[in-house]
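One structure, as structure tokens, below. Some questions next.
All protein chains of the complex are present and in place, except for one that has been dropped.
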Amino acid sequence: MRPDDRKYLSSHEWIKIDGDTGIIGITDFAVQELCSGNESDLVYCDLPEEGRVVEAGETFGEIESVKAVADLNAPLGGEVIEVNSAIEDHLEILADDPWERGWLIKIKLAAKTSDALLDAAAYEDVVAQEA
Amino acid sequence: MPFIQNTDADRAEMLAAIGVRSIDELFEQIPADLRVKAPIDVPEGVSENELWAELTELASWNSTTEKGSFLGAGLYRHYIPTVVDALQGRQEFVTAYTPYQPEASQGTLVAFFEFQSMVAELCGMEVANASMYDGSSAVAEAVLMSTSITRKRTKVVLSAGLHPHTRRTVRTYLGATDLEVVVAPIGDDGRTDFSGLIDDRTTAVVVQSPNFFGVIEDQAAVAAEAKQAGAVSIASVYPIALGLLQSPGEAGFDIVVGDGQSLGVPMAMGGPSFGIFATKNEFVRKMPGRIVGQTVDGQGRRGFALTFQTREQHIRREKATSNICTNNALMALRGAIYMAAAGPEGLREVAEHCLAKAQFAADQLAALPGFELPYAAAGHFNEFVLRCPVPAREVNRAIDAAGMIGGLAIADHVAGADERDLLLAFTELTTREQIERLVKTLSSLSQTVSVG
Partner (left out) sequence: MNKDLLLYEKSKPGRRTLRLGALDVPAADTSRLPQGSLRAKPAVLPEVGELELVRHYVRLSKKNVSIADSFYPLGSCTMKYNPVTNEAAAGIEGFRHVHPFQDAGRIQGALAVWKRLEDALAGVTGLPAVTIHPAAGAQGELAALLVANAHFRAKGESGRNVVLIPDSAHGTNPASAAIAGLRAVTVKSGADGLVDLADLKAKLGDDTAVFMITNPSTLGLFETRIAEICAAVHDAGGLVYMDGANLNAIMGVARPADFGVDMMHINLHKTFSTPHGGGGPGAGPICVTEELRRFLPSPRVVEDGNGLRLDYDAPDSIGMLRGWPGNFGVVLRAFAYIRRLGREGIRRAAENAVLNANYLRVKLNKTYHVPFDRLCMHEFVCNTRHQRQHGVHAVDIAKRLIDMGHHPMTIYFPLVVSEAMMIEPTETECKETLDAFVDDMLQIAKECAEEPDKLHAAPVTTPVGRLDEGRAVKDPVLCYTCG
């Protein structure tokens, strides 16, 4: 079971809400799918500048492995207030700890709900179908 | 049947294994009304010796540039060392495919890596790709790439000295975009006049040097002006000239493109050749086309593989940096072999010979009464415009009668050009005798005119 202290998108991003702040990352399953088990194949992560405003569902960045690329979608909208700059040079963090140290961006939430958000149980179903 | 090895007995055995009675049954998945009822409209086949007779006959209908030619205009007759054909022609290079399986393709991959290194060096840039289709489409791709660097800028400034086919190609590629194409005119000295055209809406500035009229552009000034406006500067080059002339990298350009035909590729009606594409490291992810990189295997041995593949269409699909799928690998291989055969000294020697022949010809032609070199002051490399006392087409007829191929009657390809302007090209293969015959032919024309 994946952490139930946060919400998920079917495109494999998570968001953890902390007051007015939303912390966004990608799931362990997303990492697996990108690099088919070979974590050194993760090669690039393009994250937004601080200050950019993203809409819920909007693509805010991209992550690449040697042979695949995935959009990073914002589970909720808001202004980007912090970017995890350690990630760009240390993509292995995403494989080691996608839930805490592997966060990507923090946003100042414009709204706290969206129909697209899944809870941990619903997200398990998504993964079960794709695997 | 040619090239089919299965015998009737093989076919019978295979059909039995598949569990069908006939070849026709294999095709029953195609609805009957969609299958042809009569043989298709293609002639009967021929044997190899019959084919050879047919090809030899067709080839004899062409007159080749080997008898002496002053035609260039972007496609040049240079000497091709015999090692180029001998090595490129090896079946292991000719009949391999894209090196997606690097362990089984190290030959092609090493050759590309060396090619990229040589191209980057030649252009004075940090990185080059494994080649494009040709020089003109490379310019178009460079312009498209500029829009992902500058974002939201809407204007492209092309020099009128770009090859007219290149300008047409850029227009075709940009046809579906919102980009506005502005053409900077050629000034009286034969150089492009960009004044007032490059501004903060400009995404790309493209200049060719030597330009279509043979004139050497002030590359550094163009690059500096583009940089000041925040636009991407793109130089289109003639690789042989870079044996002698300033590289665009030295002049400060962001992207360098060009056609590689002069590096060991026969003219062959204009194709195939290959396009070169070089840029700065910071723009690698925005570059189109295949790129080879160095890495190691599990035992730490050096090896080479296609890299940054996520830029490409087979992964990124509609978001790819380009739709390009192939490079022109085999022609790029020719270019690599040529550059390695020449080395820096050989390349300089070829360039110097080209310049020497053109200067020798220019001096004599300019001295003929009624002929002039309108852009002489700006300086040329191996090609220049000769303004004739009669239409250039007539001059070409006289050169043809003298058993050689004339230059390009510019007005036939550039709207608004003076119909007396003839573009003449010279290479290391042009002989003194041919130049003297050209001068003599034109001098008799000049006498006819002055008498008439």
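Per-chain residue numbering starts at 1, and chain names A and B are given in the order in which the chains are listed.
Keep this in mind: a residue touches a chain if its C-beta (ideal position, glycine included) is under 8 Å from a C-beta of that chain, and two chains touch if they have at least 3 such contacts.
Everything quoted here is computed from the prediction, not taken from an experiment.
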item: Residues of subunit A in contact with the chain not shown; value: 36, 38, 40-44, 64-67, 91
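In this section, only the chains that are shown with their structure count from here on.
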item: Residues of subunit A touching subunit B in the complex; value: 44, 64-69
item: Of subunit B, residues touching subunit A in the complex; value: 285, 309-310, 315-316
